[in-house]
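Single-structure report; data block below.
Rest of the complex left out; these chains stay put.
Per-chain residue numbering starts at 1, and chain names A, B, C and D are given in the order in which the chains are listed.
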Amino acid sequence: MPAVTDDARYERGRARFLEVHDEKALRAVEGLGDLGRSIVEFVYGDVYSRPGLTTRDREIAAVAALVALGRSSQLPQHLRASLAAGITPDELGEVILQTATIAGFPPAMNAMSTLRTILSEGDG
Amino acid sequence: MPAVTDDARYERGRARFLEVHDEKALRAVEGLGDLGRSIVEFVYGDVYSRPGLTTRDREIAAVAALVALGRSSQLPQHLRASLAAGITPDELGEVILQTATIAGFPPAMNAMSTLRTILSEGDG
Amino acid sequence: MPAVTDDARYERGRARFLEVHDEKALRAVEGLGDLGRSIVEFVYGDVYSRPGLTTRDREIAAVAALVALGRSSQLPQHLRASLAAGITPDELGEVILQTATIAGFPPAMNAMSTLRTILSEGDG
Amino acid sequence: MPAVTDDARYERGRARFLEVHDEKALRAVEGLGDLGRSIVEFVYGDVYSRPGLTTRDREIAAVAALVALGRSSQLPQHLRASLAAGITPDELGEVILQTATIAGFPPAMNAMSTLRTILSEGDG
């Protein structure tokens, strides 16, 4: 991995973040101060910038982990990122059903309801 | 979905289970009585038998959910299933790192350690 | 267990669901597509249709598990099902207090608050 | 509730603990210092001593909550207490299967395996 300054890391993370999510989501993260900066630098500048896994696969993992943990605040953002990465609505439904077998039906019910709301808003 | 009897469902689940895992794992599940039967019928006969998602994608979701929840007993089985479904060791490492951003480093450390043990056993 | 077709399983689950919950709850679950169908077929057609445990005992377990995991969206439905199954409001309070010793006070506080809201609505 | 001194509370908790569990379990808890004292006083002297719920119902709730949270260290103790309170092995299996629908199959698999070990030891 080439040496980078923290500012370069932030810029790399910012650019990657905007490929995965959008400007509105970036503003929300940047509104969280140093925690937001860590998310941009580490999650997007480091992890999401690694070449070993497609964004599609990263989002399947992200959605499954968020559903399993019941992290409902961050789920809409990653469902939208999943659709943007080419995962179809039906495939997202399958990921949620798959996760129900591991984490139980309640968080899967909430996630499916959130997915339907997002799809009905035409935010895919 | 075509109508099936429960026995047909069990047989379908059993066949699908053996495509994803192996005989040894099946015996362990079948040793759990009616709970084991439910797993074969519902998880493999119903969910894993659905056509809308590849086994590869199902296993990415399964590994991410298991890591996030710290379900260490079932993780080795799904890491092996992931390798059998064509996910490379490096990709599994990325799924684990990706999950660390959502569920924290501790369960990811355990998962990476488990992955390394499995790879060193040549069980991939 | 007698052999059944999937449609028979769905009908059995639907009938059992309506014994435990009500029409409004069924419509919410049926609004979740194939996930909802899995819930009706597997949770109510398979699990809740098993003779080995009373609905009363199933609901004590369901409430304790939902409180412990902080699954607040599904809790009201199961508190209502508990009351319908003959568990008294005082007994539900005890189940919640019992769960506090295992899962901590915060989820128990939320659950007690939800129980009080349900009782004040006369939805028992 | 009648006024009690802390020592009376401890004695009440100790007596109640021994009705639910056994001497060996008490020694383990008493080996935890002030935390153990809090468990005896609060969990058994206060909560388990309340008249509003049978020990049978308390143990159904305890097992469901422990399974849901994957708290495997305390599960054997409460499975044994459940059997002592008159819950049959088959009923415990149903409680575990019921919990699987809410918390997923992995913690239920571990719990069923633990139950089988306990039953085979004749520790019921």
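Heads up, the rule we're going with is that a contact is a pair of C-beta atoms (placed from the backbone, for glycine too) under 8 Å apart; a residue touches a chain by one contact, two chains touch by 3 or more.
The structure displayed is predicted, hence computed values, not measured ones.
Chemist: One sequence, 4 chains in place: how many copies belong to the entire complex?
Modeler: 6
Assume only the chains that are shown with their structure count from here on.
Chemist: Once you count every C-beta pair in contact for both, which comes out on top, B-C or A-C?
Modeler: Result: the pair with more contacts is A-C.
Chemist: If I list every residue number at the interface of chain B and chain D, are over half of them used by both copies, so same, or under half, so different?
Modeler: Under half shared, hence different.
Chemist: Compute the rotation angle for the C-alpha superposition of chain A onto chain B, expressed as a multiple of 5 degrees.
Modeler: 180
Chemist: Rounded to the nearest whole Å, what is the centre-to-centre distance of chain A and chain C, using the mean of the C-alpha atoms as each centre?
Modeler: 31
Chemist: Averaging only over C-alpha atoms, locate the centres of chain B and chain C and give their separation in whole Å.
Modeler: Going by mean C-alpha positions, chain B sits 28 Å from chain C.
Chemist: Multi-chain contacts only, two chains or more: what residues does chain B have there?
Modeler: 34, 38, 42-43, 47, 50, 66, 69, 71, 74
Chemist: Chain C touches which residues of chain D in the complex?
Modeler: Going through chain D, the ones touching chain C are 42-43, 47, 50, 52-53, 57-58, 60-69, 71, 74, 90-91, 93-95, 97-103.
Chemist: Which residues of chain C touch chain B once you look at their complex with the stated criterion?
Modeler: Touching chain B from chain C are residues 1-7, 34, 38, 41-42, 46-47, 50.
Chemist: Which residues of chain B touch chain D in their complex?
Modeler: So the residues of chain B in touch with chain D come to 29, 31-36, 38-39, 43, 66, 69-71, 73-74.
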